[in-house]
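Of the protein chains in this complex, one is absent; all others appear in place.
Up next, subunit A:
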Amino acid sequence: MSLLKSTSPVALRSPQCSFRSVTKRWNSVSQRPGSDRVRFPGAIDSKFTSNLDFTRPSNKKAMPTYRILDQDGVIVDKSREPSDISNDHLIKMYKDMLSVSIMDLIMFDAQRQGRISFYMVSAGEEGIAVGSTSALDPSDPIFAQYRETGIFKYRGFTPADFMNQLYANKHDPGLGRNMPVHYGSTKYHVHTISSPLATQIPQASGAAYAVKMQNAMNPKDTQRCVACYFGEGAASEGDFHAALNIAATRKCPVIFICRNNGYAISTPTLEQYRGDGIASRGVGYGIDTIRVDGNDILAVREVTKEARRMCLEGGGKPILIEAMSYRVSHHSTSDDSFAYRAKVEVEDWKRRDNPITRLRKWMEGKGIWDEEKEKEARSVLKKEILAAFKQAEKEKRPALRNMMEGVYEELTEEQKEQMEKLRSIIEKYPDEYDVSEYEGGLDSLKN
């Protein structure tokens, strides 16, 4: 963006280049005599003051954190007990969280044994992903960052779906191109995860704009919105700013869900920002915002449900949810978090509060869950995951030609030539390459 562009000679010379065609929002830009209010176009309803008083963030109270369940799994305000969730649905949500946490333990170890190249667990944040997804329509498009495995679990991913991606075998929908944990699914309306942080946030705004137009064209269909997840670290990227601003100005039905877990790899939030978390920024963009206890799946669910209703109101608008939690685990398998935080702090969070035990306590209080059911569920889930694990490990890799295909809709002339060159090199030096693990072997490189 330039300072000069508005003075571009081409623009200035054009007779059509005037403000006449721009929609007017005010009758006059000039100040009415004796007015007590600002009439500048940039802030339309600000009163004048003769107090020289800077607005100080330190004078403002931190935005409160909404919760339903306390740490012991007891409903704080009895009038807020959720009445719209059946026991079966509750148990599904609980099992989905449990399943993610069991798979996380198994796959973290699998990475440690060198069986997969990389992994990232969701420990401590299972409630945010599962709770919010449960409040969305299954057809609402989702953009995720990478620590939201519960979304995929809730929407229908089987253990095999996870394992095929993690092992990059021939059944991996990403055709072995992405690092582990970069899931995606057209069937479940979750866009494929990419590593660059925050890039998905303005994309979610654009997707929500598309969905808004499609809603308007098909008013009898389910009205959809878009959900977009990111961490508090990613919210420091320029794309976060761009996304919230553009979503607000274009009135896009998108729910921004920030997982504020206290750390971006080693960086604590004090080094990430100095405002009142991420939630305080939403207000600055003119976006309705709420902060919620991310360890309380019931609160996350209710807040998301209400956000979904609000964001579809009157054609659409964005909503920001900041879900507070604690990253119990290491950032990834490439990180040892005890290099920058005390083990005792982590152990404390693990023991004191996490979304799984909190919901379990409530379910036990209701009499729909007990130790025996817990044991059985854990055993069944573990068995299913290990069976999928063993199967996925055995499968072949996708065909080699997938390294060239898919860059464009069709292979280019140059790519075809290069595929042929690669094939002839491998034929010439067969001992230097092992193509046997790839579906179809060397033949797949034939044009």
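Here is the rule we use: a residue touches a chain if its C-beta (ideal position, glycine included) is under 8 Å from a C-beta of that chain, and two chains touch if they have at least 3 such contacts; residues count from 1.
Following the convention adopted for this analysis, contacts and distances are computed from a predicted model.
Of the candidates "Probable electron transfer flavoprotein subunit beta", "Light-independent protochlorophyllide reductase subunit N", "3-methyl-2-oxobutanoate dehydrogenase (2-methylpropanoyl-transferring)" or "Trafficking protein particle complex subunit", the chain left out of this view carries the UniProt protein name "3-methyl-2-oxobutanoate dehydrogenase (2-methylpropanoyl-transferring)". In the complete complex, the hidden chain is touched by one of A:F48, A:Y408 or A:Y429, namely A:Y408. Summary of contacts with the chain left out: across A:P82, A:G206, A:G365 or A:G441, the touching residue is A:G206. Checked against the full complex, the one of A:S101, A:S134 or A:N178 touching the unshown chain is A:N178.
Of A:R67, A:K95 or A:H191, it is A:H191 that touches the chain left out of the display.
Looking at A:P57, A:G156, A:G238 or A:P268, the residue that reaches the missing chain in the full complex is A:G238. Residues 1-2, 4-14, 16-17, 19, 21-22, 141, 143, 172-175, 177-178, 182, 184-186, 191-192, 194, 196, 199, 201-211, 213-214, 216-217, 226, 238-239, 241-243, 245-246, 249-250, 402, 406-409, 412-414 are the ones on subunit A that touch the missing chain.
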